[in-house]
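Incomplete set of chains, arranged as in the complex.
In this document, chain identifiers A and B correspond to the written order of the chains, with residue numbering beginning at 1 in each.
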Amino acid sequence: MIEDVPLRFGIPTPPARPGEMADFSYLEVPAAGTVERPPIDTAPKDMRDLAYTMIRVLDDDGAAVGPWNPELDVTSLRDGLRAMVMTRSYDDRMTTAQRQGKTSFYIRCTGEEAIAVGHALELRPDDMFFPTYRQQGWLIARRWPLVDMACQVFSNEKDRLHGRQMPIMYSARDVGFFSISGNLGTQYVQAVGWAMASAIKGDTRIASGVVGEGTTAEADFHHALTFATTYQAPVILNVVNNQWAISSFQGIAGGSRSTFAARAIGYGIPALRVDGNDYLAVIAATRWAAERARTNRGPTLIEWVTYRASAHSTSDDPSRYRPVDEWKSWPLGDPIERLKTHLITLGVWSEEQHAALIAETDAEVLAAAREAESYGTLLDGRVASARGIFEDVFKDMPEHLQRQRRQMEDER
Amino acid sequence: MTAMTMNGAIRSAIDVMMERDNNVVVFGEDVGYFGGVFRCTEGLQAKYGSERVFDTPITEGGIIGAAVGMGAYGLRPVVEIQFADYVYPGLDQLISEAARLRYRSSAEFTAPMTVRMPCGGGIHGGQTHSQSPESLFTHVCGLKTVLPSNPYDAKGLLIAAIEDDDPVIFLEPKRIYNGPFDGHHDKPVVPWSTHALGDVPDGYYRLDLGRAAVRRPGSDLTVLAYGTMVHVAEAAAQETGIDAEIVDLCTLLPLDTETIQKSVDKTGRCVIVHEATRTSGFGAELSATVQELCFYRLEAPIERVTGWDTPYPHAQEWDYFPGPARVGAAFRRVMAAR
């Protein structure tokens, strides 16, 4: 019989708050190339350790090492780098546009570019990606027109979504990019349903869904894993662990007690925990999971370890809740820098070429933004007509909506 | 034509649609091998295989969420929520996703699906097997809401719902699965075989969504009802001798305001009946609409006869259920009004 002690409430606290020294000692970073790569037909129970380590390919000198090295040719490497750099140029430009009032809102993905870009270039054209608001790298890697992206952000007359959606809530079916929802996590179980449908039809298309680590707490995360395992859906379930959910560090979602990759274990789903700032690791892990899915071996969960380098959004001020320079001490560095260094070590790239690339992507983005602006912005009010807000509520507009539309126009 | 129960007609509708369109898939809790706790999917797994008719984990949110993804892929999911009382964990996927996907993607992606659920009381189910949440769905733009009152309508409307390219909520008053019920719980149960609308075509036919039906023409007052309450209203008309015109709404959204207006303009009096709790129930929308459309023709206040604003009690079910006595009392008040 144990004697009574008063119970204690245990609330996880982040390693550092504003004014304190950034501290990532909680993150164990194994050397690149040290984690083995199991064959894709490995049973989930025989690879549980992969949920607790970190798959890394690029070492500190920029060399690609170990069994997970995807051995990409130089063109693929250059394409990846270009898309990442372009993504950052685009984020910079849109951030400026927001400050100028040309758009009401913007979300950057700085520091996380490798994940969406690598994923986009590794998966197939007819697969479907169920993204969050921080996966614009997919659109850029898949060469969706920058002008169309900017038109959506500016909510102008050419916005394919007719100004109905907030900026960055893209929808791009033509490049396998599912309509972004403002509601966290809902797309995760939809990705599983989409993948189940592909299997029911005996097709070959697979799905990939994304949530942030904070969103793993939502019900749809659990729904997705439950359905994925029960029906062995051909789906990749990504958790982008960028350490922060607005002002809440990853411990609030349970990250101090275990890894997010480990969540898959209890469902009998194989899990990979991957250095998300390592472009080659992103390609390799995506390939491994996609091959499993395509060969009827079911779902895979991938935790991408990365860091949200910028504010949550243009409405957020991270200096209120984390050290301003935390990003500088992030152990996994900057995905663009790391891939650049790799290309340079390979002898196929140089600082000059890199500077030229940035100049080029900045120019391309600027031109696209200028063109988009010529179709209007929220500032000059050249937005899609109000009549349009009554369309697409239903396939055919019911009478009550027609009535309301007439009334709207009468009362102007 | 065959005499069908309401669940039989529902099963027949799904069967017909699975036969015609192999994108139609059926899933939910216990709907597969077992055929559903109300037998609405009996025999379908044996006939179409477990890839098209299957059991799911117990998670209404997961069921509807997966259906959204399947709909986006191009399937037409017909899912069952075992009781309407259990739809709440799935409301977010319905409200935030199914209802808005077409709009937010400017029709790049859509979520055709039919969400079936038994509703209403009268089976001693207590507060968690008796609810009528229809008004919640009607407040969500992007959802259509259907609530049939008989086997013939149930089949024709369910076929239309499955063919519809937008998400449709299909509520099934469980008390009338096996026979029309007029609220006289002490009387012997009447089977559908004795009812004209229990006679159902075996094959394909559809009844357009958004059309109400006048079940009983009358000149004294208009009753707006749906589901079980249509039969209760018929009993009340008969027992009071008041010549009520009974409008069965069939579809709550989109609402057939034309039929409603025509009837109330004629009678000048209106009683609205539903089983759901009163405050912000669908009767509120009906009353507001009638008042807007027929203000100058109204000779008496519009009355609402509804479930009380309490959870559905178990032992006192018949004090809660809006039966012929309460509906009849409303008829008299409305006729007495000058």
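Note that in this section a contact is a pair of C-beta atoms (placed from the backbone, for glycine too) under 8 Å apart; a residue touches a chain by one contact, two chains touch by 3 or more.
Just so it is clear, the structure is predicted and the values come from calculations on it, not from any experiment.
*Asks:* So how many copies of each protein chain are actually in this file?
*Replies:* Number of copies per chain kind in the whole complex: A x2, B x2.
Operating definition for what follows: only the chains that are shown with their structure count from here on.
*Asks:* Averaging over Cα atoms per chain, report the distance between subunit A and subunit B in Å.
*Replies:* Chain centroid spacing, subunit A to subunit B, equals 41 Å.
*Asks:* Which residues of subunit A touch subunit B in their complex?
*Replies:* Per the stated touch rule, the residues are 128, 130, 160-162, 164-165, 169, 171-173, 178-179, 181, 183, 186, 189-198, 200-201, 207, 219-220, 222-224, 226-227, 230, 392-395, 398-400.
*Asks:* Within the complex, which stretch of subunit B touches subunit A?
*Replies:* Per the touch definition, subunit B meets subunit A at residues 25, 51-52, 56-57, 59, 61-62, 65-70, 72-75, 89, 92-93, 96-97, 101-110, 141-142, 144, 165-166, 210, 254-255, 257.
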